[in-house]
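A protein chain is absent from this complex, but the other protein chains hold their places.
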Amino acid sequence: QNRGRLLISCPDQPGIVSAISTFLADNNANIMESNQYSTDPKEGTFFMRIEFECPDLPTKEEELKTQFSLIAQTFSMDWKLKSVYDVKRTAIFVSKELHCLRELLFEWQSGDIITEIPLVIGNHEHARQIVESFGIPFYYIPASKENRAEVEEKQLELLKEYNIDVIVLARYMQILTPNFVAAHPSEIINIHHSFLPAFIGANPHKRAHERGVKLIGATSHYVTNELDEGPIIEQDINRVDHRDDVKDLKKIGRSIERTVLARAVKWHLEDRVIVFENKTIVF
Amino acid sequence: QNRGRLLISCPDQPGIVSAISTFLADNNANIMESNQYSTDPKEGTFFMRIEFECPDLPTKEEELKTQFSLIAQTFSMDWKLKSVYDVKRTAIFVSKELHCLRELLFEWQSGDIITEIPLVIGNHEHARQIVESFGIPFYYIPASKENRAEVEEKQLELLKEYNIDVIVLARYMQILTPNFVAAHPSEIINIHHSFLPAFIGANPHKRAHERGVKLIGATSHYVTNELDEGPIIEQDINRVDHRDDVKDLKKIGRSIERTVLARAVKWHLEDRVIVFENKTIVF
Amino acid sequence: QNRGRLLISCPDQPGIVSAISTFLADNNANIMESNQYSTDPKEGTFFMRIEFECPDLPTKEEELKTQFSLIAQTFSMDWKLKSVYDVKRTAIFVSKELHCLRELLFEWQSGDIITEIPLVIGNHEHARQIVESFGIPFYYIPASKENRAEVEEKQLELLKEYNIDVIVLARYMQILTPNFVAAHPSEIINIHHSFLPAFIGANPHKRAHERGVKLIGATSHYVTNELDEGPIIEQDINRVDHRDDVKDLKKIGRSIERTVLARAVKWHLEDRVIVFENKTIVF
Partner (left out) sequence: QNRGRLLISCPDQPGIVSAISTFLADNNANIMESNQYSTDPKEGTFFMRIEFECPDLPTKEEELKTQFSLIAQTFSMDWKLKSVYDVKRTAIFVSKELHCLRELLFEWQSGDIITEIPLVIGNHEHARQIVESFGIPFYYIPASKENRAEVEEKQLELLKEYNIDVIVLARYMQILTPNFVAAHPSEIINIHHSFLPAFIGANPHKRAHERGVKLIGATSHYVTNELDEGPIIEQDINRVDHRDDVKDLKKIGRSIERTVLARAVKWHLEDRVIVFENKTIVF
């Protein structure tokens, strides 16, 4: 209950860490985990993530924020101070393939992913049964190239209604419009079924098979308006060989996809991922 | 001394394995290791690699070949029957960076790579000392875009003179002409410092850094006339993160490159790699 | 429908492969995948696994068996010839922790594990809901050290009634008696939550933490009467570091356990695992 998180980015200069840690010490907060990174100590950008324990955090939170805003001003900081127990609210978008959805639901059920999941939206009915068996409302909104505008309108309404912080595209297979993406910057996480930037776009396993690669991978990234070009959060690979046909590659791919996506979502929910330019810093 | 290797490719049909194994059994040869693969049992191509022990192989080798050619004819086989002790002869091409050369020399010295290395050719002098310390002749042939034709003429002469079977480009950094490649089909092994087909071409680590990938890799492939597009023999990757700058990626890359190249060369020398279309079968 | 599997072990000698492949060729069977291994070509044991396609296999199966028994006699073979579509029947035993059960059910549902699962037996009720949601009967049989004999009697009856071929202990946490093990030799697959033979027995994660290891693992093995000493089928590891406490190690361990167990079960169901002495050959 007394665990908090402080997230900061600002122009790098000497004295930042000193100011922050003095602030925490003055408030009897004990640092539990601390990560920092500077793109360049001369004229770069400085990033920091601190987890701390502070006695009576719930009652002191507002006061801490007021105090810290003065420090933040001095160093021109972008910052967030929050209680760890104030968990994010996640919506999952899904289509026909359920392996990523399942992995997320199980990790969530077993407590390895900590979030609230107020709804799942599918453009097919395939996921309804499993979603509802977890006691989560499932919304079926058929989507295709043709009705993108109205579909996204409905979706955005639901996201607003349910007060959603994070959208996970668990093999959703639909392209989002700039309008939708702009409404949730760095809050939409996708899983791409290849090791980006190889085999960008459709049918990566077929193309990987044709090229005769010896490893296949998957990439989880934030969604931007450039297809498959958003900041990469996590990637991983598996070994394949000449015996594996396209169907085998897909099967092996599914196993990597669900692992990589679950890891990326977990890190995002723990505020470990910071977007900078078109890359991520993962603390 | 009695260990032999039989390599076969032919149109697939029932009866091939039976004919081969009956031939071996009739000659008292014992199968030590056997691998087979068919691209498609219906109308595909069948590949097989057998290691066997046959009493008095050295004296019986020619007779076995004569016998086997009859079977080969029946099934329209491409084939090779050879003694394992008839090792391949390898030339290493190198430039300024020595990590791949070193790895090969050490694996060779420790007996993990079995070949003869009659010469190393460099387009800079950097490698001379280490090569000569292993008692191997070093040829310095300055090469650049301008003198490619005469340089390759000299190189081809040396390869002929030394009776070379395999050419390993251990970070040689020069493009070979179609003429040179044609003289050694599926016998030139290159190491590309990226996880192909991502970041084909120059400066992959710089581009990987810009893209913010979380894994970098290396690819060993046979050289064809399409730059970096030849059949892939082996690939591997290492994890990187936001802290790694381009220099770090190169350092990490060097470690993968030497491992991947050494593995590919070892498999090639043991006749485990078969090129089919633009892919490899690795037994 | 025409896919078959031939499994063989016998004393090694020249001519085995020839006899088998001639038999298959004579019956117009096309070899799809073939693996062989000999512990020692001189006086060792020879193992082979062949997948083949044979026209009209369902109608010819009995005839093939009759024919093959003659070859088998000549070479003193242990053998099995079966249709691939004759799938094994699996019972899963479970206790309170469900991650391994879940993984198996999902791999099964998605078609990556091919078997029938006629029942799940739990010594607690924790698994009932998920098991029944898959339409599988769940049997609750409370088990402890005290009532082992009667519990196993009930279990063995159920296994007989449901005609079970494979028993998977998905974190079942109870020790089986020699009586039970003897009834299902090389048919009981366990997942041990450590990288055997390190940390045999209880509390491996606590002991791993105390020892300060940098990798933790899991091991899937056949159950024998020697606790945790049965033939190993598969192992894998994950990286950990000083920040991970015992709880973290368990969490990371769960992820390896479910992966390793699912792989071992899959290989067993495909008849890829052969027990020889106290080891496995995995084709």
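We call the chains A, B and C, going by the order they appear; numbering starts again at 1 in every chain.
Criterion: a residue touches a chain if its C-beta (ideal position, glycine included) is under 8 Å from a C-beta of that chain, and two chains touch if they have at least 3 such contacts.
Here the structure is a predicted model, which means the values were calculated and not measured.
Student: Which shown chains does the chain we cannot see touch?
Tutor: A, B, C
Student: Hey, which chain A residues sit against the chain that's not shown?
Tutor: Output for chain A: 12, 14-15, 17-18, 21-22, 24-25, 28-32, 34, 36, 38, 41, 53.
Student: Residues on chain B that touch the omitted chain in the whole complex?
Tutor: Against the left-out chain, chain B lists 33, 98-99, 102, 106, 110, 112, 133, 243, 251, 254.
Student: In the full complex, which bits of chain C touch the chain not displayed? Write them out.
Tutor: 37, 195-199, 211-215, 217, 231-237, 241-243, 278-282
Note that only the chains that are shown with their structure count from here on.
Student: Most remote chain relative to chain B, going by C-alpha centroids?
Tutor: Comparing chain centres, A lies farthest from chain B.
Student: Can you tell me which residues of chain B touch two or more of the remaining chains?
Tutor: Touching at least two other chains: none.
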